[in-house]
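Input: a single structure, listed below in structure tokens.
Of the protein chains in this complex, all but one are displayed in their positions.
Moving on, here comes chain A:
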């Protein structure tokens, strides 16, 4: 088994994502009279006007943190497409006065439907305490309130958690802002593209490169624990599936297979990886138990069988096969039995990914020279296209199963200049947004919510 250090230990210490966060639900006060709700199932909805006040800080340092936290909360909510943060210049009540109780009339006149207020306090023990409250402006009541005590260095996570709470309270759905994306950072012309493994928060901050670009790397995927990433790397021009431990920086080749291994993906419990093994011109799907290293073959067909993805209950696997003559989507039981084709419309289908909610499968479809990102139910019904282009590929689900990320590649010019960018889009097909990355990006994989 090959093991080597990827990079400095310090980098990985900085990546350690499990920090102590103490969360307390604050007293709820009087309940809101009105039920403020954002319906997110109906396609395009008018974004809800929301006021996110700077959080109150007693000292200039605390004021700055309070300002930054509010900015991150507002930016998260805005990017979801469901909320329209109101310009702070219109605010009448200042953070100090708002610390006690909102003057709802002040917020009604600027037509804020909801209001987020809070405080930031650096405690004597060096930890940061952030309180936030979400208010129903027209119902004149508090909707939810929490306090967090954390190391000050992870203030951005607190902001994301607050945004998740606001999102959840107002939409009824779990949030997805306290999550990360691992992807392939790219640069250079088409035929000498340098590719590096990179990781960042879902809003593009805390960006880190994980590999130096000396080896070609592709298709990274998160373990459910967020501790590990599995991906394809060409080391000495030999393509193999690798496992990277984010805490230690150790990477190891996964298994000792006679051919090329690729298309890895974790099982929902994180204890296994499903992947393809190509040998003598035949690609089959295998499952490897990560504890026993026992390998089980799941498909037996002379066609290409690849891109496996588990259902969240681990009972089924959706995959890509050309056994019917062209690339299509198939579902099988987790032991490989009961294979059924689920894609039947025109074109070729690829890269199926099961939603963490279990209700949908996202895919790439190629038809008539156009690429699409779409979703269908696991039985193949209800197919919808969400995005399209010269080349869009590789959908990945946000942890709440309501938003997808994918990458978009523009046609290269005659000199091989290539542009690939990451995007997110709502499940309804609205609100497509580019995810800002330092250089080009492809193959995004969204993490589960950080626990």
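Going forward, contacts are C-beta pairs under 8 Å (C-beta built on N, C-alpha and C of every residue); 3 or more make two chains touch, one makes a residue touch a chain; residues count from 1.
Everything that follows uses one rule, which is that contacts and distances are computed from a predicted model.
Q: When you check the chain that is not on display against UniProt, which of "Peptidoglycan-associated lipoprotein", "Leucine/isoleucine/valine transporter permease subunit", "Anti-sigma factor RsiW" or "(2Fe-2S)-binding protein" does it turn out to be?
A: "Peptidoglycan-associated lipoprotein"
Q: Of A:60, A:126 or A:281, which one is in contact with the hidden chain?
A: Final answer for the missing-chain contact: A:281.
Q: Consider the whole complex, including the chain that is not shown, and state which of A:108, A:127 or A:193 touches that chain.
A: For the chain that is not drawn, the touching residue is A:193.
Q: Tell me which of A:36, A:198 or A:304 is the one touching the absent chain.
A: A:304
Q: Of A:54, A:201 or A:443, which residue touches the hidden chain?
A: A:443
Q: Just the residue numbers, please: which parts of chain A touch the chain that's not shown?
A: The missing chain touches chain A at positions 189-193, 216, 218-219, 232, 237-239, 259-260, 262-263, 276, 278, 280-283, 304, 306-307, 320, 322, 326-327, 348, 350-351, 364, 366, 390-391, 393-394, 409, 411-416, 443.
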